[in-house]
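My structure is below; once you've seen it, I'll send some questions.
Note that this complex is displayed minus one protein chain, with the remaining chains in position.
Coming up: chain A.
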Amino acid sequence: MGERALLVEVADGTAAAALHAELLRRRAAGSLQAREIVPAARTVLLDGLPGPDEVRRLATRLPSWEIPPLTARAEDVLELPVRYDGPDLADVAALWGVPVPEVARIHSAAEFRVAFCGFAPGFGYLTGLGGVPEVPRRATPRTAVPAGSVGLAGPYTGVYPRASPGGWQLIGTTRTVLWDHARVPAALLAPGTRVRFVPEAR
């Protein structure tokens, strides 16, 4: 992808997560020089590589790397308190064929992982919701979605770090500030972060 970047495509999101972790390990160990390592749905982008020779070298060698599967450590789970009061809760319940309170139960029972970020600083695409139909985006996006809104779209759960337009189906709200550029780290949801949503009393 140009002279200093390489887009690595893998089979699925799980493989992308494992490759992302391996690339971070190699960069920390000093055997990989990349300014940006950007995971996505089923790719990982390496950008800011030293030059075209390194791009070619990596493209040749990377397919034969031994990449260990991801291992989860329970103590690393970030808990986000959520009030399940979103305007699309009833629509999601209807799509899933469950009573409305079941949406909160199903959603808060799952363990999520930030697959990648995008759309806005600190906006994570979280995977981990299984066994229910994927929720389509709204036909007409809302012009203003409040900060902290928890939404569903396709295989992902996302939390709007700040007010913005958005087309995800909103099921709840968190008061946790996901993005604060004056804080270290600025983003609570970075790729690889494990997340659990904890229901708050209404």
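Please note the rule applied: a contact is a pair of C-beta atoms (placed from the backbone, for glycine too) under 8 Å apart; a residue touches a chain by one contact, two chains touch by 3 or more; residues count from 1.
To be clear about the criterion, contacts and distances are computed from a predicted model.
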| item | value |
| --- | --- |
| From "Glycosyltransferase 2-like domain-containing protein", "5-oxoprolinase/urea amidolyase family protein", "Acyl carrier protein" or "Manganese/zinc/iron transport system permease protein", the hidden chain's UniProt protein name | "5-oxoprolinase/urea amidolyase family protein" |
| Per the touch definition above, residue among A:G151, A:G172 or A:P191 touching the missing chain | A:P191 |
| Candidates A:P121, A:P141 or A:P165 - the one touching the absent chain | A:P121 |
| Residue of A:A18, A:L45, A:L70 or A:V100 touching the missing chain in the full complex | A:L45 |
| Touch list for chain A against the chain that is not drawn | 1-5, 7, 9, 35-45, 47-48, 116-123, 125, 162, 181, 186-187, 190-191 |
